[in-house]
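The full complex has more chains than appear here; those shown keep their coordinates.
Here the chain labels run A and B in written order, and each chain numbers its own residues starting at 1.
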Amino acid sequence: MKKVITLLTDFGLRDPYVGAMKGVILSICPDANIVDISHEIRKFDIRQGAYVLAASAPFFPKGTIHVGVVDPGVGTSRKAIIIETKKSFYIGPDNGLLTLAALREGVKKVVQITNSKYMLPRVSRTFHGRDIFAPAAAYLANGVPIENFGPLLEEYEILSFSKPHVRKDQIEGEIIYVDGFGNIVTNIYSEILEKVGISEEDKIKVLLNDKLGKVLKICKAYNEVKKGEFLAIIGSGNFLEISINQGNAAKKLNVKEGAKIKIKLT
Amino acid sequence: MKKVITLLTDFGLRDPYVGAMKGVILSICPDANIVDISHEIRKFDIRQGAYVLAASAPFFPKGTIHVGVVDPGVGTSRKAIIIETKKSFYIGPDNGLLTLAALREGVKKVVQITNSKYMLPRVSRTFHGRDIFAPAAAYLANGVPIENFGPLLEEYEILSFSKPHVRKDQIEGEIIYVDGFGNIVTNIYSEILEKVGISEEDKIKVLLNDKLGKVLKICKAYNEVKKGEFLAIIGSGNFLEISINQGNAAKKLNVKEGAKIKIKLT
């Protein structure tokens, strides 16, 4: 069966960089099935890349090789790593980008890529995606054992989003992602809502950076409120989201990732 | 032979949504050949999605499975459907998105997707692309008969663009698409021009929302007029288009989809 290799970068889609990575992979592993997760991660935004990777990786087949490149430290002493989990492989810089997704699957081992046999002959200062990560993915897909790439690592960068806190009848959380629709994704997962006794159809008071002092219904569909109106909803990642039916909630509220949110049952 | 599954959505390319759909498809049908038609459909714009799907679907091989997700009604009672035509399959919400393309191929049957066996175990409120449409496409590619997905539907949403009208020596039509070059695509197909006695090389008077009161030549190439000048041309979809040679006609005229156009022979 063809190996699936996914790519997630902040390279955008105009430049030659994504194409070059794909060319490198196919030159080494002609049978690879390359799948783009996203190349539109905000430049240098490791947290955004980690979120998008963690939100899509669970849906890929066992054995998938995920390559992530959001790499402001390229060329410095930051390590290049391969993480093997119980389900997949993650390849990229050791800056936390990969760990949000990898830790959820259970990390088996982490290897530092040091063996130049599995890199391009000439490694540039600025583009390890092409020169180190893409070849590593292709050789791994070809069956090269993970140990051959370099030494085992005991320590590596962990990135995690803050957990929501329950204070009395109130949940305090954080905005972890704003999607292209303007949906505001919080770190408040559905199970914690139950703890506080909040369930679907309930109405909650929402404070976003102390801005939106609104009471919103937790809806089962965007269309439960009129077009242009705010609502709360359990989104596809199982987190509480604040949205506008057919509108852009984040733009309307000028809310960005990292903003604070407080909710309580009315 | 590998089954081709195409994707058309309004998800954009940053978010984890397209990647998640591809992961779901490959988890169920590892051999699927997934092809992106577009993920940059204007958010919630079913008509634009229908146009883009109908303009590209005819060029795909027989048996292709097209998945379309522009789905403002997700989570409501709008149905999830599979349309089988004489050439292809179309999977998505029952909101008209699929019918412009499907009707041209001749609809054989339409089935409502109700069998949860062919959905993800947990269906979210907000992302049926991942939880219902992607799995349906993958199972269909695996050979599951269309009847297994649910009951036959007699009625489903039809979307169509208005037809151009001939009044005396004048044709009145509508803008059905503005492309990334700013080419203004009308619903005036080449055959109707012949009826009124207009043919290539002729000059026509064009009124766009009563704005452009210009006489334009129907050119055989953009380059027949100088850079920056307006022209008319029979475009690649066999419709009359208004363009600027190496410029953006839609921006210059501030014309949007849905605008009215009147043309007559000068």
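Quick note on the criterion: contacts are C-beta pairs under 8 Å (C-beta built on N, C-alpha and C of every residue); 3 or more make two chains touch, one makes a residue touch a chain.
Note that the coordinates shown come from a computational prediction; the quantities given were computed from them, not determined experimentally.
Asks: Out of the whole homomeric complex, 2 chains are present here; how many copies are there altogether?
Replies: This structure file describes a complex of 3 copies of one sequence.
Heads up, the rule we're going with is that only the chains that are shown with their structure count from here on.
Asks: With centres defined as the mean C-alpha position, give me the chain A-chain B separation in Å.
Replies: Centre separation, chain A to chain B: 31 Å.
Asks: Which stretch or stretches of chain A touch chain B in the complex?
Replies: By the definition above, chain A touches chain B via 1-2, 4, 6, 8, 13, 33, 35-41, 51-53, 55-61, 64, 179-181, 219-224, 233-236, 238, 241, 245-246.
Asks: Sort out for me which residues of chain B touch chain A in the complex.
Replies: 11-24, 26-27, 30-31, 34, 43-44, 72-76, 124-127, 130-131
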